[in-house]
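Input: one structure, supplied below.
For this view, one protein chain was removed and the others were kept in their places.
Going by the order they are written in, the chains are A and B; count residues from 1 in each one.
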Amino acid sequence: MKKLVQAFVLVIAVCILMMFWVNQLNSSKGYTGGNTLTVYNWGDYIDADLIKQFEEETGISVIYETFDSNEAALTKIRQGGTSYDVAMPSEYTIETMIEEGLVLPIDHSKIPNLKNIDPRFLDLSFDPGNKYSIPYFWGTVGIAYNPELLGDDRTFESWNDLWAEDLKNEILMVDSAREVLGFALNSLNYSLNDTNKDHLQEAYAKLNKLHPNIKGIVGDEIKTLLANGEAAVGIVWSGVASEIIWENESVEYVVPKEGSNLWFDNMVIPSTAKNIEGAHKFINFMLDAEVAAQNTDYVGYSTPNKAALEILGEEVSGDERFYPSPELTEKLEVYENLGKEMISYYNELYLKFKMK
Amino acid sequence: MQNKSRNLYLIPYVLWIILCVVAPILLIVFYSFQDIHGNFTLNNYVNFFTPVYLKMTLGSFWYAFLITAFTLLVSYPTAYLLTKTKYKQLWLLLIIVPSWINLLLKAYAFLGLFGKYGFVNAMIETFGIGPYQLLFTDFSFIFVSVYIFIPFMILPIFNSLDKLNQSYVDAARDLGASPFKTFVKVIFPLTMDGVKSGVQVVFIPALSLFMLTRLIAGNKVITLGTAVEQQFLVTQDWGMGSTIAVFLVLIMVLFMILTGNRKRGL
Partner (left out) sequence: MKKKFKLSNLYLIFVFVVLYAPIFYLMFYSFNEGGTMYDFTEFTWDWYVVLFEDTRLLIIVLNTFIIALLSAALSTVLGAIGALAIWYVKKNYTKNLLLSLNNVLIVSPDVVIGASLLIMFTFLGIKLGFTSVLLAHIAFSVPIVVLMVLPKLNEMSPSLVDAARDLGANNWNVLSKVILPYITPGIFAGFFMALTYSLDDFAVTFFVTGNGFSTLSVEIYSLARRGVQLNINALSTLLFLFTILLVIIYYFISKRNARPTGLEARK
């Protein structure tokens, strides 16, 4: 009995000590003061030095919280109980958030740097007039492949190249219903926003034929797996591809000619934000040409900021893999919100596909 | 006579049950009758009895069973041998410590170890055996799952074995029983409580594994957990997700009835 009580007291004592320490650290960083800004972003999706720069320039302390999926972030924001000032969800989530009144309109007069953004990326279907969101990073969905492992010089110009007989057990895919059904629809020359159930059944049937070639359906670890040669081909987002290429130069990335998905991660101000002034300052700060250039350099994804691209130079902006030509960009589609039933239908098909 | 003191323990515990178990169960049951728009429906339950979900249930069951069986197979001897060592508490703690390293990190390590160009393949290649596809197979999935669950199974079995009265074993041996017979008739039955505990602590969570199914098995293994995750987060169909959760609870209850106390109890 005595031993138990001693152990219990020891544990509590250690905890109290640590709590003091944390408190001390928190106040030294200004987290407990009044002037804070809470940013809710993907993990490692911003250059930490820029946060320090922002804090120095404005005197606001930045509290940084992270999420690992749009859906999880949406569930958190929707439930309330938290107050994020700025968040960076993807475009299809933003569309839902606008519908449900979860975001505040952004005062463009407070974002003079908005002029730096390429107008191609403004006023899109998910947020007309950019009333509620400002572009942060964008990209495409495509095929990453390793010519060295494949041993030949095929280039996957078409989605249908994935169904080649000799690719047995060589393809990794991201675990996402819309991406998977999307490229199947694209391969049949349908739109990836197609709601025609016959078309979807066609796509589903075609996907089932792909099974022998699929090595696995994975999450973020696809980056490591493709970089170290576990598989020769992967269906990935462009940002992931750029990271793979950075680690393994022999990997190539291509967006097939039938078209693909154009995705965006935009900055929004959730309706429960406390520091709206600070949020605007932060957004404007991230749009500054030099800041955006530095951030793009760190994160490695495609920036919508044309002023930043000028600083980064031809080497970056001319890279067609991540800054595709206008003709190809025409064929890229942004995800539309298909409504709850359609999304449910997509997911049921996807689950059935995974089960086989 | 002494009845009053017994009821006291029930008070805080039942309070916890009401707040943390009953309330969420009610919530889940409530949601399971809702469709995607929030209207009342029995559709979710009907949906569950389609081939997709039934197959998934059987699959979850089968894999949970395999994982539990292998974990038991590995853990029992380990626990037994540990009780015979000199610094058994130390070794026991050392078995637990690796489980405190984050699961995702360990999964990444396994990706590296079992990869096509990974450590294990490199090792066996030096013996001339060709490289094998280890990842995204049933083997690696079960292996890593067993790895994760080993400490959970070892602890209760160790506790049971530790307090095992050695004189029972000695008596059995004296009476002429072989080591095998001693184990089957004396040691194992006396440690049954620990084994049951371990089995419950492994089998039940194993039914809803989903992280490992993706990380190690590349979704070639689909459990009920995978479906719940997808329904709750991606489809935002909390109705269907809750329905699957309800069935998970029912399966667990069935399991408890089958393995629980039946005729015992003074």
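Assume a residue touches a chain if its C-beta (ideal position, glycine included) is under 8 Å from a C-beta of that chain, and two chains touch if they have at least 3 such contacts.
The structure presented is a predicted model; accordingly, all values stated were derived computationally and were not measured.
Participant: Out of B:G59, B:G112 or B:P131, which is the one that touches the chain we can't see?
Facilitator: Checking each option in B:G59, B:G112 or B:P131, the one touching the absent chain turns out to be B:G112.
Participant: Given the contact definition stated above, which residue among B:Y13, B:F49, B:W62 or B:Y168 touches the chain not shown here?
Facilitator: B:Y13
Participant: Provide the residue numbers of subunit A that touch the chain removed from this figure.
Facilitator: Here the touching residues of subunit A are 1, 3-4, 7-8, 11-12, 14-15, 18-19, 21-22, 25-26, 28-29, 31, 38, 42-45, 63-68, 72, 75-76, 79-83, 219-221, 223-224, 227-228, 243, 247, 299.
Participant: I need the residue numbers on subunit B that touch the omitted chain, in ascending order.
Facilitator: 2, 5-6, 9-10, 12-14, 16-17, 19-25, 27-28, 74, 77-78, 81-82, 84-85, 87, 89-91, 93-106, 108-113, 115, 117-119, 147, 150-152, 155-156, 159-160, 162-163, 193-194, 196-197, 200-201, 204-205, 207-208, 210, 224-225, 228-229, 232-233, 238, 241-242, 245, 248-249, 251-253, 256-257, 260-266
Note that only the chains that are shown with their structure count from here on.
Participant: Using the average of all C-alpha atoms in each chain as its centre, how far is it in Å between subunit A and subunit B?
Facilitator: It comes to 34 Å between the two C-alpha centres.
Participant: What does subunit B use to touch subunit A in their complex?
Facilitator: The touching residues are 36-37, 52, 55-56, 107-108, 111-112, 115-117, 133, 135-136, 214-215, 217-220, 222, 226-227, 230-237.
Participant: Quick check: in the complex, which residue numbers of subunit A touch subunit B?
Facilitator: Residues 69, 71-72, 74-75, 169, 172, 175-177, 215-219, 221, 224-225, 228-230, 340-341, 343-344, 347-348, 350-352, 354-355 of subunit A touch subunit B in their complex.
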